[in-house]
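Yeah, one chain of the complex is gone here, protein chain that is, but the others are all in their spots.
Should a chain be cited, it is by its letter among A and B, assigned in written order, with residues numbered from 1 in that chain.
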Amino acid sequence: MKRVSLLKLLAVGALLTGLGFGVVSCDGGGDGGGRAGGGFPRSETLYVGGSQWGDPTTFNPIVEPWLLSWPVNDRFTLMYESLISYNTLDGSFEPGLGTLVSRDVDRVVVDLNPAAKWSDGVRVTSADVRFVFLLGQRFPSAASAFALQFISDVQVEELSDGTERLAFVINKDDRNNPLVVLDLLQAIRIPPAHIFEQLLAEHNNDLRAVQALKLDHSPVISGPYNIEHHNSERIVLKRRDDYWGNDALHGGNMPKPRFIIHPIYKNNDHFATALQQGNLDISQTFVPRIWLRKRDGVHTWFDEAPYHLPGTILFLVINTTKPPLNDVNFRRAMAAAINYTDIKELAVSGYAPEMQPGAIMSHRLEAKYFSQEDADKYGVRYDPEEAKRILAEAGYQSIFRPDGTLDHMLDKDGNRLPTLSIMVPAGWSDFEAAVKIAEKGLRTAGIDARESPVDGGVYWPARPSGNFDILISKIAENVTPSLPWSRFEALMSSRNWAPVGGETPMQENFGRYNNPNSPEYNPRVGQLLGSVPTMTNDDDVRAAYHELNRIFMQDQPAIPLVTIPEQLYQFSDRNWKNWPTSANPYAPPNVPWVGVNTKVLWNLESAR
Amino acid sequence: MLKKYPTIKFISTRAGWYFITLLVAVTLNFTLPRLGPNNPVDIIMGQFGSGLSAHEAQQREERYLMEFGLIRMKGGEIVRDGEGRPIRTSLIEQYGSYVGMLAKGDLGTSFRSSEKVWDIILRALPWTLALQIPTIILGWFIGNLFGAYAAYRRGIFDKALFPMALFLNSFPFFVFGMLLVYAFAILFRWFPPMGGYDLALMPGFSFAFILSAAHHYVLPFLSIFLIGVGGGAIGMRTMGIYELGTDYIKYAKWLGLKESKVLFYVFRNAMLPQITGLALSLGTMVGGALITEMIFSYPGLGMAMLSAIQNQDYAIIQGVTLIITVSVLIANFSVDMFIAFFDPRVKAGIQMGKGG
Partner (left out) sequence: MKLFKNLLKSPMFVFGASLFSLVLFAAFVVPFFYDISQVTRVGNPYDAPSGKYLLGLDHLGRDYVVLLLRGLRSSLYVGLLAGVIATVLGTLIGLIAGFKGGLIDDVLSALTNLFVVIPQLVLLILISTSIGESGRSLTLIAVIIGLTGWTWSARSVRAQSSAIKSKDHISLARLNGDGGIRILLVHILPYLFSYVFMVFIILISAGILSESAISMIGLGPVDTQSLGTILNDAKNNGALTDGYWYAFLPATGIIISIALSLYLINTSMDGVFNPRMRK
């Protein structure tokens, strides 16, 4: 009896489970290309990770950037392509839908590639380019409308061989910034105008109605891969064998992987595990302790420390309007109290070279603007004794408890200062670790600051509103042609200056440095930021950057903590090999779905 | 008049209470996430980074506020105050439109993806059901069976089983899940550490897919199932020992009934309180199982909720919590009804007009 009932139970259980899967199985049909039951052979599939975290949303290239799903989001170019792309290794521009011809202070000129075609066979023309770059003139709320601050028109000229030559006219009345125009040319992806004009016509010229379309069923694109299927677990792309660039850009070859699958895991650790187990081929997530994974075939750019190339800088941004943070001596004391080596070794797994003071990286393309002499003369380095000395000299007093831990601080007049909080998004393990180490150093030196982990819901709004004491943030995240100008702009520009917590947020200079209405206002910062983009002489540019960096180091409106890779780049050679590395640098250390790195897809070799 | 039909009266009173519970749950569901200082528009605006002029930033903010129903509209136009700023809707107004939408079966739209919350839930729900219903019911059933047997047999079986069950029952689900992952997915690599199926396959009625789904099912299943067995066994053992002391069992034994028959009686009679117990702990179990999904990146409601928490997407958080609450509510109501009709003791109570 007992035995029978147990068997029965198991049968019921199996039945219920089966039923459950039955329901699940039904769910798959919705957005697939009718491949139900089929699969994606491992030897023809590239598994990639780290560019999509939530459920896929929309693949419509003209919606707001934060809504987009991989591979249409960010600056990714697998479906919709940009005109040119930027090689972050040598600073050159490589052709995409177009080729960079010339640039000066008046215009940036690009030739459209005459071979470029949409997937429906229609030629890519100047109409497509004008559509997206000038969309803001028709719809001020268009996602690409901000481009009009930088360009006033796109002029078209037909060359004798039929090639269309486009001139992006610098908008001198507004931002007058040719540097950012170069950024735009490689960041803005071109959507097919003939499709979108038709959609707009069908929807009574209502942009929002067109933006509501998901465009996830065989959309008309120009790139080498098209969306095949997506659900909460993954996004699948399929190779377009008739991609125009196969002949025009890649000598008649096709990219090697027939499918690209992006699994959607919610946890960094899952990507690392999948990479290690050979279920993921490349990931731009943070994978700690890469040296442990060599035996599993997981590698990165360098084979030894620091493993990655630095790409951007992690800063502590300081609210310079709030006492005692409005005191430059206090800020410099803070900078001297933080152990940058600990941050490098613990928070980012040693994936960085030694940190230099200032906002210019001493590595890669920026190195030519870096001055070691200035850094040594004006910069503050880790020196706890120096930190205490600056504080004492400026009149601050730190009150320690008998056990040696800091209790509180007194200002120059002997008033008790409140504890400063360092805001960090909770759960971002590398940021949190960096802040913990900074907190430790600050407190030891007698500065009363505490880590304050907050949810994204507090963190993101705090940046533009200025409602924070100190917060940790990447500044100028992507390696773009406009670096390091864009980093200085994001750190120090008073162009849109607005008070903390006011009606208008500030999208740069979160710390409210250099208030134009204050007596200490330094107009030189704005002059330099305004003039660098139009400078043509390299020596002038270098001199200007040196001066900006000197001001930054002297005023210390933010504290650079550590350099971090632009994109974390880790790959497994168990299924695909011939990835770019420092020994084989045919492309920058980046994922093969962005700009110049797409050529990696043509160079991969199956390792099976 | 209802007095004549005690059963109907009983059902309607119970249903009434459950309905009130539902209303309060909806209100809590609406209020709690809004206690905080920020709305989704602030979060989106904060993520933009540089590149927007002040005027542009303001325009965009207005647009999002409008899309999320956070400012007052009249005939498609934004209502503005004297200084030209849009007027924000009050919490009451938002609540009104929320309840109105719910009444129409609309759970709203994701703030982030502009996808219908219903679609997101419908996509995740089958996975959660496939994971939770069999594990919870099967764990409970087998646990009870073990418990009854232990109570009946005592001796060595009981001595081994009871501490084991207590031990299992002290495990938080997700910690158990973590250990399973470590042992069987990382160390031995027998089972995949995450996901619901092999991503090389398309979901569908294919042998390969079902096999792969079953393979991915094992670890999450075990992590909930074993703990359920522990809990069920403990409760049933206690009930069983109590039942075994009753006169009817002594009588049955004295009559010389077969062991399996006696066990069956014990099981049947001790089961009803155990069902109530299951219903009561359902909320906790479902909560724990949701975290299990997060540990395994299992594609269900737990995962949907986790990403919504990370994105502060009220609409999804509210939708998922509401669905969970309503499911637990329905399960409890069904158990109430089930007990009322099958437990002779409660049934007698209703007939005598004491129900409700």
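In the analysis below, a contact is a pair of C-beta atoms (placed from the backbone, for glycine too) under 8 Å apart; a residue touches a chain by one contact, two chains touch by 3 or more.
Source: prediction; values computed, not measured.
In terms of the touch definition stated at the top, the absent chain reaches A, B within the entire complex.
Screening A:R138, A:K172, A:R289 or A:K412 for touch with the missing chain picks out A:R289. Considering the full assembly, B:V328 is the residue among B:I11, B:V41, B:L65 or B:V328 that touches the omitted chain. Checked against the hidden chain, the listed residues A:A115, A:L410, A:A433 or A:A607 yield one contact partner: A:A433. Interface residues of chain A with the unshown chain, by the touch rule above, are 267-269, 272-273, 276, 287-289, 292, 342, 345-346, 349, 403, 405, 421, 423, 426-427, 429, 433, 436-437, 440, 452-455, 457-458.
Think of the hidden chain as still there; on chain B it touches residues 17, 20-21, 24-25, 28-29, 32-38, 166-167, 169-172, 174-175, 178-179, 181-182, 186-187, 234, 238, 280, 283-284, 286-288, 290-291, 294-295, 305-306, 309-310, 312, 317, 321, 324-325, 328-329, 332.
The definition used in the following text is that only the chains that are shown with their structure count from here on.
Computed from the mean C-alpha positions, the centre of chain A lies at a distance of 37 Å from the centre of chain B. Residues 1-2, 5-6, 9, 12-13, 16-29, 32, 35-42, 45, 47, 53-55, 57-58, 66-67, 140-141, 145-146, 149, 212, 229, 231-234, 261, 263, 265-267, 270, 273-274, 277, 427, 455-465, 477, 486, 489-490, 496, 498, 503-508 of chain A are the ones touching chain B in the complex.
Against chain A, in their complex, chain B makes its touches with residues 36-38, 42-54, 56-60, 63, 85, 110, 112-115, 120, 122-124, 126-127, 129-131, 133-134, 137-138, 141-142, 145, 149, 185-186, 189, 193-197, 199-206, 208-210, 213-214, 217, 258, 260, 263-264, 294, 297, 299, 303-304, 306-307, 310-312.
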